[in-house]
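And now, chain A:
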Amino acid sequence: MPGIPTNYFLILSAILFTIGVCGVLTRRNGITIFMSIELMVNAVNLTFVAYARQFHSLHGLIFVFFVMAIAAAEAAVGLAIFIALYHHRDTIDVDEANLMHW
Partner candidate 1 sequence: MTGLLTVVLFLPIAGAILLVFLPKDIPGPIKGGGLLVSLLTFLASLAIVGRFHDGIGGFQLVESHAWIPQWGINYTVGVYGISLWLVLLTTLLTPVVILASWNSIHKHPKEYVISMLVMESAMIGAFLAMDLVLFYVFFELMLLPMYLIIGVWGGKNRIYAAIKFFLFTIAGSLLMLLGIIYLGFQQVHLTAGGVPTFEITQLYGLSLPPHIQTILFFAFALAFAIKVPLFPLHTWLPDAHVEAPTGGSIILAGVMLKMGTYGFLRFVLPFFPDASIHYAPLLICLSVIGIIYGALVAWVQPDMKKLVAYSSVSHLGFCVMGIFAINQASIEGSILQMVNHGLSTGALFLLVGVVYERRHTRMLADYGGIARTMPVYTVFFVIAMLSSVGLPGLNGFVGEFLILAGSFQTHPGYATVAAIGVILAAIYLLWLIQAVFFGPITKDENRSIPDIAWNEIAAVVPLIIMIVWIGIHPNTFLRRMEPSVQQLLATVRGEQPEKVMTASLAAAATRSPVAQTLLSVRSGARMRGRQGLSVGVQGPKGAQTEVSVLRVTR
Partner candidate 2 sequence: MTWADTLLLLPELIAATGASILLIVPVLGGRARGHMAKWAMLALMAVTALAVIGSTYAVAGVQQTPTFRAMFAVDAFSVFFKLLFVVVIALVTLLSEDFLSEERYSTWEYYSLLAFALCGMMFMASGVSLITIYIGLELLALSSYILAGYYKNHEESTEAAMKYFILGTVSSAILLYGISLIYGVCGSMRLSTIAAALSTMLSNDALMFGIMLLAAGLCFKIAAVPFHVWTPDVYVGAPTPISAFLSTGSKAAAFAVFARVFYVAFPAFHLDWSNVLAAIAALSMIVGNLAAITQTNVKRMLAYSSISHAGYSLLGIIAMNEMGLRGILIYTMVYVFANLGIWATILMLRRHAYAGESVEDFRGLHKRAPFAAFSMVVFLLSLGGIPPTAGFIGKYFLFAAAVQAGFGWLAIVAVVMSAVSMFYYLRLVVAMYLEEGSGAETIYSPSLRFVTALSLTVTLVVGFIPELPIRQVIESSSHLVGRVVQR
């Protein structure tokens, strides 16, 4: 197949996924954590698209649409939860979330 080999995409998506994981682990702001999670999900989407191109199959592409829709729903739910949290304590720093043992 002409063009860029599939492996390049896979490596890129692995790097993106890792960056996302690091973001989740190191960031303290709820929104930033959520953005890192979105990065992880989209890295996976890249993998699907790359494989779908390699297999000449639509399955991977279709799945990406589903994932995108679900990510949007997650964003809605997540932001709602953060807003509710903000109402309680005027911050969305996850380190402040210590009413119960973490």
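Simple rule for what comes next: a contact is a pair of C-beta atoms (placed from the backbone, for glycine too) under 8 Å apart; a residue touches a chain by one contact, two chains touch by 3 or more; residues count from 1.
The candidates were selected such that all candidates are chains of the complex that A comes from, given by their letters.
Source: prediction; values computed, not measured.
A.B. asks: In this complex, work out which of 1 or 2 touches chain A.
C.D. replies: Candidate 2 is the one in contact with chain A.
A.B. asks: Can you list the chain A residues touching candidate 2 in their complex?
C.D. replies: These residues of chain A touch candidate 2: 10, 17, 20-21, 24, 30, 33-34, 37, 40-41, 43-44, 47-48, 51, 54-55, 57, 59-60, 62-63, 66-67, 70, 73-74, 77-78, 80-82, 84-85, 88-89, 94, 97, 99-102.
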